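See structure below.
Missing here is one protein chain; the remaining ones are kept as they sit in the complex.
For reference, chains read A and B in written order, and residue numbers begin at 1 within each chain.
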Amino acid sequence: MPIITVDGVEYEVAAGRTLLQALDDLGVLMNGVDIPHYCWHPKLSVDGSCRLCQVEVEGIPKLQIACDTPVKDGMVIHTKNDRVKRAREGVMELLLVNHPLDCPICDQAGECKLQDYAYAYGVPHSRTKEPRRAAKKRVDLGPTIVLDQERCILCRRCVRFCREVPGTGELGTFGRGDRTVLDTFPGIALDNDYSMNVADICPVGALTTKDFRFKIRTWFLDEIPGVCTGCANGCNIFIGVANNKVYRYVPRRNDAVNQTWMCDAGRMSYKEIETADRLTGVSVRGPSGALEPAPLSTGIRVAAERLRRVADAKGASVIVGFGSAHATNEDLFTLRRLLSGLGTEAAAVPVVTGKADALLVKAEKAANGSGARALGFAEPGRVIERIRGGGADAAIVLGHDLLDASFLGDTADLARLDTVILLDSRRSDLERVAHVVFPTRHAAEKSGTLTNHAGRVQRILQAVEPRFESYADGEVLHRLGIALGLAGFEGDYDVRAVSREMARSVPAFAGIDLGSLGGEGAVLAGSKGEGER
Amino acid sequence: MVSRQSDHSQGSERSGEERPGRISRETRAKIEAEMVKFPVKRGALLNALHLVQSETGYISQETIEELAELFEIHPADLRGVVSFYNMFHEHPQGRHHAHVCTNLSCSLRGARALLRELEGHLGVRSGETTADQRITLAHEECLGACAYAPVMRVDETYHEDLDLERAKKLLDELE
Partner (left out) sequence: MLKVPYVTNYLTEHFADDSFATVAGYVARGGYAAARKAITQMSPDEIIGTLKGSGLQGRGGAGFNAGLKWSFMPKQTDLPKFLVCNADESEPGSFKDRILIERGPHQLIEGLLIGAWATGSEKTFIYIRGEYAYPAECMQAAIDEAYQKGYLGKDVMGTGFSHDVVVQRGAGAYICGEETGLLESLEGKRGQPRKKPPFPAQYGAFGMPSTVNNVETFSHVPHIIGKGADWFRQFGTEKSPGTTIFGVSGHVVRPGLFELPLGTKLEEIIFEHARGVPGGRKVKGVIPGGVSMPILPAGMLDVPMANEFLRERKTMLGTGGIVVMDETTCMVRVACVISYFFRDESCGQCTQCREGTGWMNKIVERIERGAGSEEDIEVLGDIAGKVEGATICAFADAASWPIQGLLRHFRSDFEQHVKLGKCPFPESFEL
């Protein structure tokens, strides 16, 4: 493998890579080796026009752009000398000549590469006395994106993105020279399933999302690493939180799972956290037949009593459990242990499916179908048959996907059961047939692990605390286990301890638990992972 | 307040029959004849745009959509090409183009003064079209006739060694 020297430090790199690619492969680009750049992006074709990534390559008289310089064994690169400094200053000064002084009203401020690089590599003051170019501001490009043409530095990342990733090509540059502008074709809006990624890759505030517009200054946000739960792809994200409120999801790079992208639907799924129909308290069906609010301890006691009664009367095999593909591995592991402890193996998981695409979107519209299956939750068919055939009399149900037309369709079958214990984050018709209802947390409100379509287990860390009563499913089930006097259930619910136990006792999860996982996840034993990307 | 783009349908679906388009059948045939000369049909695009513009006077949005379908490229891509070149116009033009070169050799020999006089004579500013739609007057970069400056291109013809009187007469004779 070729060895290159950058600022006196040797690096072993892969042949056939450009300098920026090689440094990016090693994880040192802008993280030890600073080569600022605009138009280059690790997942898009090379453009080479911003000229900011110029470096000195010994033996070549002119400075070379690192994005288009193939590595060669023995290459010696300088990125910190005066020549490179002056070249960067030149580019930065020229970029700022026509750039509008919009920082005070621009959403990009705080995460703007023009600000960052002007500060780090630019000149301290502007020499221009000329009026700046005027172009269109606040252009509605489509359902999700707003364009400010004046701010655009014409790196054309967005144009390449639309052509190369979703393949829709809505964006283009028009005109010539310093009158060139970015725009769409009149009447053909920027409207594809991945449109909001252009706001991420835009180094400046030319392309911003309507959803985030003017909501909050980026420097108030904590960006907490997380995983999108919109489908089984498990795109890695950062959850932008301020004052215990989630303001946005943005993609987090994971070359195996989602590269640097996420779909618009997943990106907007943060809105599920604060919907009006969240379940906000425990309730128990009273003698009048209506569900009445109750403290957690009462809910647990009533649920345990009912389950005991049914088991004693008809045997444990009449108890069935439906996991949720939205729950974490730890939640589901706890449910499985609970059901086994009670003496029943009837565990199923209904997973709602929809359209998939060739990029990131998967058919399973929940994050943890694979995890549920790996933990022993089967297709719901058999268990539903048992319920319909009269072979079941009590059910513990997580979530309400069970009501989807592809499974039960309605509550009629469940209405005949003696006991239905429901754990859910949102309201649904299932409440009508439940005897005890526990409010549960959204993925962003708890810690745990999720297993994506390719068997990759990824961790989520709690980002926000619900403002109402809400519990991780695992916690409710743990308390239920204690109330039922089952072995292995004692003390407080500790998700990390549960995760370790899961790794210890489930062969597929060997060595994979919340505490040991890194930001990139790990693939279950026996799964093939996502493959080359 | 976010400005809205013009509301315009995305173009009708392909149907079996020929749609009445802005590009005539004749021109379409010429375009198709050009396409076979190039290894990739897109190579014929500039020639096609010239053919279309000589017929319709300018390249309209509808024309761009039609050509985009013919060449199988996105309209944004095609419009990007049209907007790059000085000779393609996206708005209606006068029946005739009168372009005075204002680059160095011509300016040295009075081209800019000539252009100003012609502006006065026609009653328009450079870049504008006369009210009767007869002439669009504009400046142009070097036409490649530097020894015979000042030079004016009227449609496809060069007029060289111009003086003001001759230039005015030329323009007056245009219908």
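Simple rule for what comes next: a contact is a pair of C-beta atoms (placed from the backbone, for glycine too) under 8 Å apart; a residue touches a chain by one contact, two chains touch by 3 or more.
If you're wondering where the values come from, they're calculated on a predicted model, not measured in any experiment.
Visitor: Which of these touches the unseen chain: A:Asp82, A:Asp178, A:Asp312 or A:Glu490?
Guide: In the full complex, the listed residue that touches the missing chain is A:Asp178.
Visitor: Give me the chain A residues in contact with the hidden chain, please.
Guide: Listed in rising order, the touching residues are 46, 48-52, 54, 62-63, 65, 68, 87, 90-91, 93-95, 97-98, 127-130, 133, 153-154, 173, 175-180.
Visitor: I need the residue numbers on chain B that touch the omitted chain, in ascending order.
Guide: Its contact residues with the unshown chain are 37-40, 42-47, 49-50, 71, 80-81, 84-88, 102-105, 107-110, 112-113, 116, 140-149, 153, 156-158.
Operating definition for what follows: only the chains that are shown with their structure count from here on.
Visitor: Need the CA-centroid distance for the pair chain A / chain B, whole Å please.
Guide: Their C-alpha centroids are separated by 50 Å.
Visitor: Flag every residue of chain A that touches chain B in the complex, lowest number first.
Guide: Touching chain B: residues 136, 138-141, 146, 168-176, 183-189, 210 of chain A.
Visitor: Taking the complex as given, what residues does chain B use to touch chain A?
Guide: These residues of chain B touch chain A: 1-10, 61, 64, 74-77, 79-80, 83-84.
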